[in-house]
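All protein chains but one are shown in place.
Chain lettering (A and B) follows the sequence in which the chains are written, and residue indices restart at 1 in each chain.
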Amino acid sequence: MSRVLELESISKRFGSVAALESVSFDLVLGEVHGLLGENGAGKSTLMHVAFGMIAADAGRVIVRGVPTRFRSPRDAKRLGVGMVHQHFTSVPEMTVAENLWLAAGRYGAEAGRRSDSSTVTTAGSRLRRRLWEGLAPNDIVSSLPVGAKQRLEILQALAVGGDILLLDEPTAVLAPQETSELLALLRDFANGGGAVVLITHKLTEVFSIVDRVTVLRAGRVQSTGPVAGQTVSGLTAAMVGTADREPTVETSDSLGPVLARVDGLAVRGREVVGVAAIEGNGQRDLLRRMAGVLPAAGAEVIEPVAFIPEDRSTEGLIPALSLTENWVLGLAGDARWRRGPLLDWRAAEARMDQVLGEYSIRAGGPQAPAGTLSGGNQQKLIFARALEAAPRVIVAENPTRGLDVHATWFVQERLRRAAAAGAAVVVYSSDLDEVLSLATRLVVISRRRVLQVPPGASREAIGAMMIGATS
Amino acid sequence: MSGSIAPLVGFLAAAVRIGTPLLWAAAGEVLAERAGVINLSVEGSMLAGCLGAAIGAHASGNPWVGMAAGLVAGAIIALGFAAVAIWARTDQIIAGTALTMASVGVTGLIYRQATSGQVTGLSVITLEPLAIPGLHSIPLLGPVLFAQPLPTYLVGGAVLFIWFVLYRTTLGLRLRAAGEAAGAARAHGVRVRLIQTGAVVVGGALAGFGGATLVLAQVGTFAERMTAGRGFIAIAIVVLGRWHPAGIALAALLFGAATALQYVFQAMALAVPYQFFLMLPYLLALAALTGVAGRVRAPAGLGRTVD
Partner (left out) sequence: MSVLVRLRTPVVASVLGLAILALGLSALGYDAFSALTALARGAIGSWYAFTSATLVRAVPLIVIGLGIAISFRAGGLNIGAEGQFSAGAMAATAVGLVVGRWPGFVAIPVVLIAGTLAGAAWVVVPVVLRLRYRVQEVISTLLLNFVAEALVSFMVQGPLQESKRTYPQSDPIAVAARLPLLPGTRLHLGFALAVLLAGLVGIVFSRTIWGFRLKVVGAAPRAAEVTGRMDVDRTTALALLWSGAFAGLAGALEVAGVTYALFLNLSPGYGFTAIAVALIARLNPIGILFAGLGFGALEAGAAGMQRDAGVPAVAVSVVQATIIVVALLAVARARLARPEAAA
């Protein structure tokens, strides 16, 4: 078997943090190589080195036996390496054809010199034809469904040809059916003489298509080898270090009264309602109307309501302002520091200081800018603030996105505890596994309609409801 | 019959003549804005272009030396703006205001110095209208479009060229991508800040050329603050023209017409004070922004600092 890509003893530091410590990795033709690890383990950084986006502090990149120095992704592309990033890299207001030309680095690169988009060929190998399904050269990208956007990303990665494909969590935004289609495409690509690196933290994906798997933890390789013979618990242990903690709170069987109702979604006290939905089906609007962030005609919600937005740094917190200011941002009406139009900053700061201890938030003190906190500590602060007013209803949007395993555990635990204490909790997550593990009851939102999921429904059945394929 | 349309011809020809410097500046601004940079120093570039043109033409006796000097002067101001706004990553709007202030000061200083001891100011030889054989005798259209000074014909070519670059070249594709989604563009190897700098500097050069046109094809001399907000009007023209070269050409013509109206009304000896005609282009700009803003989409990354 020929090694097409070798990374030798790669090290990389960001400031005082060692992102990669002497990591070695290799990829052979015909394989799908899984790269597994928690958030922050260094998976993306390693692939960014392989794609020329980041220069390693030490180590070598060898492509097809030849040591190379990538100065930019352009160099990597020239050697046949393509990458699909965690975030879409298409320009939303441009056409599919323009995006492909942008990726190829040349206008009209697909066919001849003409820039007319009709010359973009949609023909080609069986693989290319499948990637093109539902796409037309003149489509404006922002109007495409998520699955099609993700396939466009792959077409972009392959726009200059190439047989090495690096994908950074490509299924994070996809529904189960779209996910299995994408995985099948990747399998085809590898079987047809390509090589694939698949970054993921989902073990189901690893066991379905991956040939070999490398596990990273805290910037070091924990294990590498064929998937055959590996177990879920073995891989989990390699990823996380310790076994998963079990929830300490059992949710009660006896439900409380309905505390929130909007558009056919009624939530009772003591339950955690999980919302499963594909991006763009109106779930965010519905949740925000329930939380009172958007004006809600016809919503009946018992105050106080707490809302945990997905985007911590633009909606949940203001990175440039101090922790105390961020604290007051969500609790401006609290009589402990608010007297008429006046704000007593000392009182707010005193309370913030206590909260840092109560929630063991690691920070330089109440005066520190929120942007200096890690993602996990930011989310702790947001939860502490949300729970400070003893909310009856808690609405959370992807509350664990981007968090490491301990912070994820903290968030899930807090939500369960709040429900056990009588609050109504609604959680939307784009990760179906999280919804399944957290919720006491499940609903699907598809095309702005709320569908009740019968207890014990299979993942496939839920997936079918999500894409609106119910008969 | 020709007598009856003479006032109309005069009005339309004036509209084209007055619209020409505006279109130069707007053409420059459209490049910057499509690359994601809102450049308020376009006013300063225009003003610098005016002075450069006046001094260049005065010193050499050749208006085309003046045009070239105006181009360079406009580019210099834009280079200063690019250094502060793009490379030092500061607020584009404030940086643009500062560079315009600097331009007012520098042009004022240099002008006083250049004219010290002279009473007449910087009088220059202006560019005479250049009738295009054949075309200029087409009724109405001929005298309006084809008996103009050379910069008017050139701006038509410049706008066509910008359209071609934006929509038919790899460079234009990269420039638009930089203005729409800088992160995505960078992921595909586009050097975003370099492209933005290029767009801003070329844009400033075009604005300087517009200022030079104002001096050498219209006014015939320099005066302090003589651009009087034409650069800001050019920004409004870009919005009204929906960030498209063809659109800004029409919008510039509209503003030329609004300004030319004051001559028509003055000729008609209406009882309306002339100051209200002075306001007209600015009020029209406001009204135009109202009509199109919200219904058209600016480049998604416009005004955003790129890290």
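Rule of thumb we're sticking to: a residue touches a chain if its C-beta (ideal position, glycine included) is under 8 Å from a C-beta of that chain, and two chains touch if they have at least 3 such contacts.
Model, not experiment: these values are computed from the prediction.
Here one chain is not drawn; of B:97, B:126 or B:218, the residue touching it is B:97. Looking at B:160, B:194 or B:286, the residue that reaches the missing chain in the full complex is B:286.
Across A:238, A:317 or A:439, the residue that sits in touch with the chain not pictured is A:317. Within the complete assembly, A:343 is the residue of A:185, A:343 or A:420 that touches the hidden chain. Panel shows subunit B; residues 40, 84, 88-91, 93-95, 97-99, 101-102, 104-106, 108-110, 112-113, 224, 228-229, 232-233, 235-236, 239, 273, 275-276, 278-279, 282-283, 285-286, 289-290, 293-294 of it touch the chain omitted from the view.
Touching the omitted chain from subunit A are residues 14-15, 17, 40, 288, 292-293, 307, 309, 311, 314-321, 325, 328-330, 332, 338, 341-343, 345, 369, 371-375, 378, 402.
One rule holds for everything that comes next: only the chains that are shown with their structure count from here on.
If each chain is reduced to the centroid of its CA atoms, subunit A and subunit B end up 46 Å from each other. Residues 53, 72-74, 77, 85, 87-94, 98, 101-103, 105-107, 115, 156 of subunit A touch subunit B in their complex.
On subunit B, the positions that touch subunit A within their shared complex are 167-170, 172-174, 176-177, 180-181, 183-185, 187-190, 297, 300.
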